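Heads up, one of the protein chains got dropped from this complex, but the rest are sitting where they should.
So, chain A:
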Amino acid sequence: MFNSIPQKSDPFPGSAPVPEEKLNKFKRGVKGELPPRPQYKLRDVVIRSEAASDLAQKQNARYDLMLPEDAGFLEGDEDEDTCTISQDDIVDAVDITAGAKYFSLTLSQFGPYRLDYSKTGRHLLLGGRRGHVTCLDWQSKQLMCEMNVMETVNDVKWLHSEALFAVAQKKWLYIYDNKGIELHCIRKFNDVLRMQFLPYHFLLATASATGFLQYLDVSVGKEVVAICTKAGRLDVMAHNPHNAIIHLGHSNGTVTLWTPNQREPLVKMLCHQGGVRSVAVDKTGTYMVTSGMDKKLKVYDIRAYRPLQSYFLPAGASCLSLSQRGLLSAATGDIVQVYRDVWGIPVTKPYMAHRAKGSVWGVHFCPFEDVLGVGHGEGFTSMVVPGAGEPNFDGLDANPYRSAKQRQEWEVKALLEKIQPELIGLDPSQLSQVDHSTWEQRHVDRVQVLGFDPLAKEKFTPRLKTKGRSSSGKVEKRKKQVAHEDQRDVIRQTVEDRMKIDKERKEKEKKKAAAAGQKSALDRFRK
């Protein structure tokens, strides 16, 4: 080919390299071996899919968030505990918009209050025990609606958007819109004490005083399932954002995990000696924090169900909440404490502390904001907790700055992408697996129809040999020689590996011993 234009050579040929950690972040599953060449069609498919997933991984890594900096936290001066820094100090130090996030509402009449933030973190819902329900855009302090339902309010919860919320009242469950108009009174859900909303499944899970765990599909308005937990009054509830499993705490110190698909708990964990007072699960679904009547605060790894840390709080914690960045807030009496990294190095002191005016009834971190909402006997306090919220939001998932139009669009899309309740399980990636039992059954059927197993390996038939070498004994011997060849390979491999490791270890020890011995051998002749 003739090319008359002299081209400058690129000093950095190829595309820019992607850092390894980022690649690992987007790694999905393990690469397998390629099928052998004779199965060329399968091989082609596999190669293509591998290339596609490689590309996806690389591109994702390349276009990952561009803000790799660490989240900022409150830092005290030398020998100054951050927990002694009061909210007023912080407000004095920060700019006016951030300072405006510390405020309290004095609502002493109908307290104590429970609260909930909407998914985008813009809207706040307050429910006073004595019937006062109000929702507001807390950043602009714009009141959306305010009413008194003239009944005990047990819990309040936003539904998928800020247009609807559910209120668990004395007898029934009610649904209101953001103007405060009662839309539904759901008579199937009685004596509800706690509620959790699963945003991707459009499910409202409720736990009642009668021991029922019920799921309401808010997109179609149907009860999905009502499970009798047989565990008495259910007033502790949390949900795992990773796999949408409901955690219930019981008075006998156990925490149970539930899906709408099974009538029994998936897992039952004995966490405390006394009753469980509160449960919280972190965003990644890795850690669970529980507090109990025995004044303990425990951290569990709920993938392996192993206790990680156990803390003793002198007054116990009544409410727990985990922020998006992993800060834990625990309310003990009228004090709200915030802890940093409870699952890592054992903490001895809280990160922040704040005294509320009354005894705390509910705490909740605001999504995408460094704000912790505290509902207490005398109203509501919004306190500033630096480093609590996730600074990078996904605009397609939860956009704090979305317009009404965008919200509508998002609603439609979210409804289209709604996940069916059947897909809830401990392992959310289960959908990408083949239904093994059915496949096996089908395979068995196929084998029956065909009369042979198409996937089976060819059976070894020893060759006929003459001169008495094909006597039955000899044949059996030959068969035995090749039997379980694949298993043998595996065993051989493992044995070899073990030998290698052993050898290495021995060598190391030997060297160590030798080194130690040598040193002292010289010492022996020293005078």
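Here is the rule we go by: a residue touches a chain if its C-beta (ideal position, glycine included) is under 8 Å from a C-beta of that chain, and two chains touch if they have at least 3 such contacts; residues count from 1.
In this text, contacts and distances are computed from a predicted model.
Colleague: For the chain omitted from this view, which of "Myosin VA", "UTP14C small subunit processome component", "2-(3-amino-3-carboxypropyl)histidine synthase subunit 2" or "Protein transport protein Sec24-like CEF" is its UniProt protein name?
Modeller: Its record in UniProt gives the absent chain the protein name "UTP14C small subunit processome component".
Colleague: Hey, which of A:Gly253, A:Gly285 or A:Gly362 is the one touching the hidden chain?
Modeller: Touches the omitted chain: A:Gly253.
Colleague: May I ask which residue of A:Leu65, A:Val220 or A:Leu270 touches the chain that does not appear here?
Modeller: A:Leu270
Colleague: Of the residues listed, A:Thr106, A:Gln420 or A:Gln493, which one is in contact with the missing chain?
Modeller: Selected residue, touching the omitted chain: A:Gln420.
Colleague: Looking at the full complex, which residue from A:Pro35, A:Gly99, A:Gly131 or A:Pro241 touches the chain that isn't shown here?
Modeller: A:Pro35
Colleague: Which one touches the absent chain: A:Lys188, A:Lys222 or A:Arg442?
Modeller: A:Arg442
Colleague: So that we can see where the missing chain sits, which residues of chain A does it touch?
Modeller: Residues of chain A in contact with the hidden chain: 1-6, 15-16, 28-32, 35, 39, 41-42, 44-46, 48-60, 62-63, 81, 83-84, 252-254, 259, 261-262, 264-274, 293-298, 305-307, 309-315, 318, 332-335, 337, 346-350, 353, 355, 358-359, 396, 417, 420, 422-423, 425, 430-439, 442, 455, 511, 513-518, 520-522, 525.
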